[in-house]
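The full complex has more chains than appear here; those shown keep their coordinates.
Letters A and B mark the chains in the order given here, with residues in each chain numbered from 1 onward.
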């Protein structure tokens, strides 16, 4: 079975690593499924610093957006709650790393 | 099956995120089981900054308490070794996030 990996980034430094992790994973395992789940301070950084190579993998936390009074820009998807999404993906058999 | 999530916090910033994660998880999935496993520098922060809404979920690392010559205050539970607890919970089917 192909790998299915959620990469979790809650701050700016981990978001930069997460984008690099995702590029490295897909270079080594092109069939892998991969999401970068972004919450807390990393949501601000994901909106401010776009990356065409990995923006399609990003899932912004809806709770963080609401708490910070932000809106997701075009091209960045959201999930209602990052913590719930990360738990549900693992319960469905995905692997997890915290960047 | 309900979600079962251990949230790991080894420093002060991640402890604050972990408490927020736990609140968001239980708001979205009231049947979920959730623990906040606290070790290293986060143990000092968990004792200094209490949070009635999530203190009941906290598990302080016994190794850290001993190494820092601290005692768990009333209302905060402990586990003998955070690393062992986190591995055992996952081996028993729990999901994991590092806040």
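A few remarks follow.
By our rule, contacts are C-beta pairs under 8 Å (C-beta built on N, C-alpha and C of every residue); 3 or more make two chains touch, one makes a residue touch a chain.
Everything numeric here is computed off the predicted structure, so don't read it as measured data.
Copy number for the full complex in this structure file, with 2 chains shown: 3.
Throughout what follows, only the chains that are shown with their structure count from here on.
Centroids of chain A and chain B (each the mean of its C-alpha atoms) stand 23 Å apart. Residue ranges on chain A touching chain B, taken from their complex, read 8, 10-11, 39-40, 63, 80-84, 86-88, 90-91, 96, 98.
Chain B makes touch with chain A in their complex at residues 1, 3, 5, 7, 13-14, 17, 20-22, 24-25, 27-29, 32, 95-99.
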